[in-house]
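Removed: one protein chain of the complex. Kept in place: all other protein chains.
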Amino acid sequence: MNDVIYLDNAATTAVDPRVVDAMLECLGPAADFANPSSVGHLPGRRARARVEQARADVAALVAADPAQVIFTSGATEADNLAILGAARFYRERGRHLVTSRTEHPAVLDACRQLEREGFEVTYLKPGPDGIVEPAQVEAALRSDTLLVSLMHVNNEIGVAQDVGAVGRLCRERGVLFHVDAAQGAGKLPLDVNRDCIDLLAITAHKVHGPKGVGALCVRREPRLGLVPMLHGGGQERGLRSGTLATHQVVGLGTALRIAAAEMQVDAARIGALRERLWRGLSALPGVLLNGHPTRRVPGILSVTFDGVEGESLLYALPGFAVSSGSACATTSGEPSYVLRALGRSDRLAQSTLRLSLGRFNTDAEVDRAVETIVAAVERLRSVAPGQSG
Amino acid sequence: MNDVIYLDNAATTAVDPRVVDAMLECLGPAADFANPSSVGHLPGRRARARVEQARADVAALVAADPAQVIFTSGATEADNLAILGAARFYRERGRHLVTSRTEHPAVLDACRQLEREGFEVTYLKPGPDGIVEPAQVEAALRSDTLLVSLMHVNNEIGVAQDVGAVGRLCRERGVLFHVDAAQGAGKLPLDVNRDCIDLLAITAHKVHGPKGVGALCVRREPRLGLVPMLHGGGQERGLRSGTLATHQVVGLGTALRIAAAEMQVDAARIGALRERLWRGLSALPGVLLNGHPTRRVPGILSVTFDGVEGESLLYALPGFAVSSGSACATTSGEPSYVLRALGRSDRLAQSTLRLSLGRFNTDAEVDRAVETIVAAVERLRSVAPGQSG
Amino acid sequence: MTVDDPRYGAEVRRRMASLAGAGSFAPAPDIATGLAGNREQGAEIELSCRIGDGQVSEARFRAFGCPHFLAAASWLIDRLRGARRDELADWDWREAAEALEVPAAKFGRLLILQDAVRSVARNWPGTRGSTV
Partner (left out) sequence: MTVDDPRYGAEVRRRMASLAGAGSFAPAPDIATGLAGNREQGAEIELSCRIGDGQVSEARFRAFGCPHFLAAASWLIDRLRGARRDELADWDWREAAEALEVPAAKFGRLLILQDAVRSVARNWPGTRGSTV
């Protein structure tokens, strides 16, 4: 890709060539391209069998039953279906939700929509390390709390929450628990039973699968009710109408199957790359790591360079794909709400780079990044007021 | 595909190899796989440029402005966003909608959802030829009618409505007009301005593009308001949050660009195949064509075989992918609501095959189909009561 | 990846391949027929049995219906050979349901089959009820 070094794997990832191959088996005229709902003929049943294999692959990653898996167009839809769907279904039970200030907009904006519909939402402030303590959740629960939504891994700083502890707490208190695992699924272990997760949102494109496909795992015992968002053909047990995109679903399943099989190896290798990157960058003075130092996903590193303006730093790295924060926050200049929730000043939040590593990054790329970023930081600092020379 | 002859192109189509190639340019590690929202770096801008090219391709097919195009996960989502989105946005203007009984479930079930929300819906009954007359629509309009939704081409019988006449009528009366063009876009000409279409739903997978991607064209002058269904990152001008799936959007754009360029050639060739099929099958006694004989899309043929049980007929065609009706109606035995709306008895509706042709079908395939279907019909009739021998 | 149509079991497939036993006998004193169902119901059957020595010596069917129904009719033809009148009068559709792995949604059609079998019994040659 024009010799640009891609360090933005938290925004999206390249599709693994093995996943591409599996997708290709479902596209062209000689492939299994049929509509998986057309079980009245052989091509339809072949497509259906592939979809069900993918469903089993998704379920296996999080120790769920395949019947729990509802395919969606990604984690945004899965988060919305979970939060809006469950709240609207159980609205007579209670109108209070608990979430955190550092959630993804797919969760925050779904919560805001519920506020418009008469719900009340408590937004917990994490500690300076990005962690939301289970005790904070516990303190926020009310008799009318319907649902707690807490992300597994934060997309900007990479911090991993203790979703198991929060899940067990919610289960005890009879409160539904939703986890946005867009950034964590396939990278850190998850178990919907052990972690007492009622609703789990997954997406393929953060783990070397295709964009535009994801899943929501829905508790079945006892069965959890959801009001669907898309009405129509009645696919996915009526919870998500629309023709199932065989190649996309197969891409999701294959990506997650590979992620499950290679999780330990990838985590070790990518974690080592991140350490190498951090060692190189932290040799500079005035460099801060954002988020808890150890409770984190291997691939994401958020670094603040004090005294360096963020947009100019990004500008100085044309050979690299890196991000100043969430991929969704495209409007430059607005400091990240996640970093602010952690207590960083606007100025420091603005001086932050998110570097995110994936399966295809190498030591050499990391070394090039360190070299270039260090030089850029030094150059920008050298022209800033208050320097000599 | 196991030597099965695929005649179910109304359920879904094989992705054109040229489209597959374009999608491949957006998938693997060396491709333009980046997040199109990441315009802060070059890979993101390359992805964005591809997405915008696709937007222009979609717009060009229906003579729209690229700014009108909102990408969705398919026509189901586009129909839902159009109908629910507009009705919820303008609910204070009026609570009445008009549609037809032969719409796709994506439209009918969205209307039923609105009925639950306090709207009233008139379901027009088409004539025996499947046509909804503009005069019927006119007669159904009330002072509180907010929106008319009429499909372009019916998915079971292939009949094309005069959406232009209905559109002009609606425009005159100040009523919003939504068209579900899932089956027609790329096959018959459409012009959102000439046809006065305020909301147009499109999907890629009926016209040799990928499943899981579509678009809604939304009127801009004056700007039409919609309540979004998915909340989150704010993509697509806030109307459809969720990471844009570059390869999917590019697949949609490429498929529609090819469809536009080859529409006349494809229509002539596929129309001739359909005629060949119909000539062959109508040589049998007791064979009825469903839907208007000439106002139709080239590729869809719905045929009723009197005195032949539908499921057994399908069973007798294992070498063919054909449908007994809509791909969504998978529960065998339930007669098609579309055919019943046309006045066909349950028995005749149940004795119906939908044969739908696409770009990759050949004369030889059609001839094999005629031969096999004729033999199967004759065999089933021969064992039926009331025959001699 | 097994992609056989899960709706149809092995016996249905075997029977549908040949529809053995299809046909009918010309009316004659030793022929008992049984009719049941109609096309509006989605299943219709005409059984014709040649009776000799107080039992069915030969049988034929004509049927309109789904693969399970046609296969059950063909299977029934073999089943009927050698059957006595009281056996037909008592015959229960569940036997066919089991033999052909018929899904519950289609049990109604097997009742039509049972009606036809019992109607053969009623029409047994030399029986009062033979004209029904």
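Per-chain residue numbering starts at 1, and chain names A, B and C are given in the order in which the chains are listed.
The rule is simple: a residue touches a chain if its C-beta (ideal position, glycine included) is under 8 Å from a C-beta of that chain, and two chains touch if they have at least 3 such contacts.
Just so it is clear, the structure is predicted and the values come from calculations on it, not from any experiment.
Of B:Arg45, B:Arg91, B:Arg112 or B:Arg295, it is B:Arg45 that touches the chain left out of the display.
Listed here are the chain A residues that touch the chain not shown: 307, 309, 311-312, 315-316, 332-333, 345-347, 350, 379-380, 382-387, 389.
Here, only the chains that are shown with their structure count from here on.
With centres computed from Cα atoms alone, the innermost chain of the structure is B. With centres taken as mean Cα positions, chain C sits 43 Å from chain B. Separation between the centroids of chain A and chain C, computed from CA atoms only, is 60 Å.
If you average the Cα atoms of chain A and of chain B, the two centres end up 33 Å apart.
Under the contact definition stated at the top, the residues of chain A that touch 2 or more other chains are 39-40, 42, 46.
With touch defined as above, chain C holds no residue shared between interfaces to two or more other chains.
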